[in-house]
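Take a look at the following structure, please.
A single protein chain has been removed from this complex, and every other one stays in its place.
Entry: subunit A
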Amino acid sequence: MAAGGVSHLAENGRAKWAKVSHPPIDYQDLHYYAAPKKKPGPKSLEEVDPELLRTYEKLGIPLHEQAMLAGVELPEGETSRPPMAVDAVFDSVSVVTTFRKTLEEAGVIFCPISEAVRDHPELVRQYLGSVVPVGDNFYAALNSAVFTDGSFVFVPKGVRCPMELSTYFRINAKNTGQFERTLIVVEDGASVSYLEGCTAPMRDENQLHAAVVELVAMEDASIKYSTVQNWYPGDENGRGGIYNFVTKRGACRGARSKISWTQVETGSAITWKYPSCILQGEGSVGEFYSVAVTNNHQQADTGTKMIHIGRNTRSTIIAKTISAGQSDSTYRGLVRVLPKASGARNFTQCDSLLIGDQCGAHTVPYIENRNMGARIEHEATTSKISEDQLFYCRQRGLSEEDAVGLIVNGFCRDVLKELPMEFAVEAQKLLQISLEGSVG
């Protein structure tokens, strides 16, 4: 099987520069494909895994939205919120797709990538692997070799996608590595906002998740890709948890195109992820807004790459890192300006917040500039939640946990305000839940 060859590649090709450590992964011991055994999709909330619902409840997600997130069809007349199309991935096969019709009428294709291969082969063939080549890095190669499903989005010329697109990934089978593949193509003058959120129930063994996401934006197109990731981080002693080794990259191919990544990363035992933008089109714009939270024994090495190729390309990077417990968090980012990128501009801000005295925060910016007319700015700060701040809030009547939540959310405000409304409230609560018990 293909994985045999890939596992050989592991010895040489795996990234060794990331500031993460874990025991070697036995790639022969992973399950590369697992389809749900039971019926295809839940018909009502009663049929949804109670563990998943408990997580939703803790996050304060309203019931009708829980149903939507879990892939249950909305009852008639539920129109109080802007519609969201949900393509729920339970293990490796997409089992529920909603709002297909509305999207079809607008000309938007939103379907499992397995279907896209069958129904739109010309599009898949043209774009798949064009942003993240098969041999890009070890985990991208692994994904390319074994991926079975994921999501496909195509927004044709001049169409503003009529709703937010959302996919909920979840890992629930024993020892299942997930190798999602996502491809989003937005044609000239079109736009889409894609939301990706993840939950995972308690698991003991480490699980590998190696997804690949490719975005293509043509002339005047815009893609907003938002992620809230709270996979199982392992217990407080660092046992179990998800390994999240993801390759995400967007190509701004057309002039004035724009790709914006927003991520809130609170889960996973290890996160290794650099959503990037290749700014090829003249005047194209890349944005990266990130909040990464690590607690207990979690490790995160995350950041972005902004490759300025075209003239007058612009990029903005705002990265907020919060470390608590004995965790370790690294921002690693590359800003590369090529010789033809006259007038390129970049602004980077990296802020780290430490909670307690046993965690680590590291900032590793790489700046490569080959155009003398480019302007690159980098700002970085490291701070602690001070006893003074906590005492001040508590003197005003806030509990210690509410005080930490308030201070952390304040610290992340610049990023959280970039999230779509549906996620903003959820993300705020998630930050607080992730840091429960980290002080005191």
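Methods note: a contact is a pair of C-beta atoms (placed from the backbone, for glycine too) under 8 Å apart; a residue touches a chain by one contact, two chains touch by 3 or more; residues count from 1.
The rule is short, and it goes like this: contacts and distances are computed from a predicted model.
Engineer: For the chain that is missing from this picture, which UniProt protein name fits: "Phosphoenolpyruvate-protein phosphotransferase", "Osmoprotectant transport system permease protein", "ABC transporter ATP-binding protein" or "XRE family transcriptional regulator"?
Structural biologist: "ABC transporter ATP-binding protein"
Engineer: With the full complex in mind, choose from A:133, A:339, A:373 or A:410 the residue touching the hidden chain.
Structural biologist: Checking each option in A:133, A:339, A:373 or A:410, the one touching the absent chain turns out to be A:410.
Engineer: With respect to the chain omitted from the figure, which of A:26, A:105, A:122 or A:387 is a touching residue?
Structural biologist: Within the whole complex, the residue contacting the unshown chain is A:387.
Engineer: List every residue of subunit A that touches the chain not included in the displayed model.
Structural biologist: Given the touch definition above, subunit A has residues 386-389, 391-400, 402, 406-407, 409-414 touching the missing chain.
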